[in-house]
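Quick one: this structure, given as structure tokens, is what I'll be asking you about.
Left out: one protein chain. Kept in place: all the others.
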Amino acid sequence: MGERKKAAIIAQSGTMDKLFSVLTIASTAGAMDIETHIFFTFWGLPALKKGGLDQAGFPADVKHLEDFMKQRMQKAKMPSLYELLKMAKESGEVKIYACNTTMELMGIKEEELIPEVDTVCGAATFLKEAIDADITLFV
Amino acid sequence: MGERKKAAIIAQSGTMDKLFSVLTIASTAGAMDIETHIFFTFWGLPALKKGGLDQAGFPADVKHLEDFMKQRMQKAKMPSLYELLKMAKESGEVKIYACNTTMELMGIKEEELIPEVDTVCGAATFLKEAIDADITLFV
Partner (left out) sequence: MGERKKAAIIAQSGTMDKLFSVLTIASTAGAMDIETHIFFTFWGLPALKKGGLDQAGFPADVKHLEDFMKQRMQKAKMPSLYELLKMAKESGEVKIYACNTTMELMGIKEEELIPEVDTVCGAATFLKEAIDADITLFV
């Protein structure tokens, strides 16, 4: 691909399907040497609490499919969300940001977060990273 | 940052949490001198009616958290959605577009919209703005 490429993702959702998309994109991008920045905000923030990713469920619309899909994902030996996050981080290309406004709003403290979080910051810090990204997504 | 930067956001959602994200990004980007264009379409359009932004609620999944979160946001002295929109506009960098197809579909007339709307137009007009934006998001 020649020059260095970059992706910036805002992870605003806390449901399992959306977090799965965020982390699949991140681990795939990481494996392709794309520098990837993910800003977890609002409903996405609790996913960064210890044990949070694996508590995420399906949205109301498709709640009745949750058990079925989770079984299929296990049967297909797909990694759990936290395993996906760790795979993404192992590439060395993926940086995790936790939104400080959301933390204040939800009363979540830094020591409650998983060690894979790189930075606690606000939207402005993240937009500075996103402004020269090749791929920008809001999930 | 050197050259002029630009963001284009499609605001398709009408729930409070998503509108909060759109307007936080917009007011932050505006404050960073990023030219920001927001196209309100489908469920996002009613938010541009007079009083519409402050009627927005939480999605079904998290409806039970609405009162709690709204109280926390007030306690943290966070601006209301309409205040956020006005802050964004005050930067002089943020332009608001209302989707004309949605207006026809929902039977909403131009005189029902808040004065902060800059342009009533279709998707093609907005895509012309988005095509050279540095950040593109669908919320």
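First chain written, first letter: the chains are A and B, and each begins at residue 1.
FYI, a residue touches a chain if its C-beta (ideal position, glycine included) is under 8 Å from a C-beta of that chain, and two chains touch if they have at least 3 such contacts.
A quick note: this is a predicted structure, and the numbers were derived from the prediction, not measured.
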Legend entry - Footprint left on chain A by the chain that the document does not show: 1, 5, 17-18, 20-21, 24-25, 28-29, 31-32, 34, 59-62, 69, 72-73, 76, 78, 134-139
Legend entry - For chain B, the residues touching the chain missing from this view: 8, 10, 12, 15, 41-43, 59-61, 101, 104-107, 122-124, 127-128, 130-133, 136-138
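Basically, only the chains that are shown with their structure count from here on.
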Legend entry - Whole-Å gap separating chain A and chain B, where each centre is the average of the chain's CA atoms: 23
